[in-house]
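After this line comes chain A, so read on.
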Amino acid sequence: MMTEGIPLEYFLIVSTLMFFIGIFGFLTRKNLITMLMSIELILNSVNINFVAFNSYLYPHQMQGQFYSLIIIAVAAAEAAVAIAIIINIYRNFRSIETDKVDEMKY
Partner candidate 1 sequence: MDILSWFVAIPVLTVMAILFAKDLKQTRIISAIGMSAQLGLTTWLVYAYLAERAAGNAAAWLFKYDVTWFTSLNIHYTVGVDGISVAMIALTSVVIFAGVFASWRTDYLPREFFISLILLSSGVFGFFISLDLFTMFLFYEIAVIPMYLLIGIWGTGPKEYSAMKLTLMLMGGSALIMVGLLGVYFNSAPAGQQLTFNLNEIAANGIPVVAQQFFFPMLFLGFGVLGALFPFHTWSPDGHASAPTAVSMLHAGVLMKLGGYGAFRVAIYLMPEAAQDQAWIFIILTSVSVVYGAFGAVVQKDLKYINAYSSVSHCGLVLFAILMMNQTALNGAILQMISHGLMTALFFALIGMIYGRTHTRMINEMGGLMKVLPFLGVAYVIAGLASLGLPGLSGFVAEMTIFVGAYQHTDLFHRFVTIMATTSIVVTAVYILRVVGVLLFGPIRDEHHLHLTDATWWERLSTVTLITAIAAVGIFPLWLSDMINFSLRPIVERIVAAL
Partner candidate 2 sequence: MTFQDILLMRHELLLSVLMLLILIIDLMLKGESRKSLIPVSLTLFLGVVIIGFLPASEGSIFGGMYKTNGTTLLMKNILNIATLIVFLQSAAWLKKEENNQKLAEFFILILSTLIGMNLMISSGDFLMFYIGLETATIPLAALAAYTHHQTKSAEAGIKLILSSALSSGILLYGISMIYGTTGSVYFTEVAAKWSNEPLNIMAFIFFFSGMAFKISLVPFHLWTADVYEGAPVNVTSYLSVVSKGSAAFVLMTVLYTVFPAMVEHWQTVLYVIAVLTMTIGNLFALRQKNMKRFLAFSSIAQAGFILLGIIGASQLGMTTTIFFVLTYVFTNLAAFGVVSAISNETGKENMDDYNGLYQTNPKLSLLLMLALFSLAGIPPVAGFFGKFFLFASAASQSFYWLVFIAVVNATISLYYYLLPVKAIFINKNENPIPSFKSDVYTRTGLIIAALGTLLIGLLSISYEYIASLSYGLQ
């Protein structure tokens, strides 16, 4: 296998980094699309987790891999709806800056 000799920790470090980069992006970037992308980052970090755990710790079964497949699918659906709404937002607000979208508060 091509992952010969790469210890599990490396994968986990990568996934963790991705996770927090995603969170960071979500919290800081003003553009709604970019926020959506950072969500994708988070989800993919989760995918890496699942696959890595699966192939390193529990190689004899495939739950992790299937899980990641499902996640990818769902993520796609989510993105679709999200983008649709974002377009809608653009129609209404003439912008897709998240901090413009605060008509309702308190």
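We adopt the following convention: a contact is a pair of C-beta atoms (placed from the backbone, for glycine too) under 8 Å apart; a residue touches a chain by one contact, two chains touch by 3 or more; residues count from 1.
Here is how the candidates were picked: all candidates are chains of the complex that A comes from, given by their letters.
Model, not experiment: these values are computed from the prediction.
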Which of 1 or 2 touches chain A - same complex, any copy: 2
In the complex with candidate 2, residue positions of chain A that touch it: 19, 22, 26, 32, 35-36, 39, 42-43, 45-46, 49-50, 53-54, 57-58, 63-64, 66-67, 70-71, 74, 77-78, 81-82, 84-86, 88-89, 91-93, 101-105
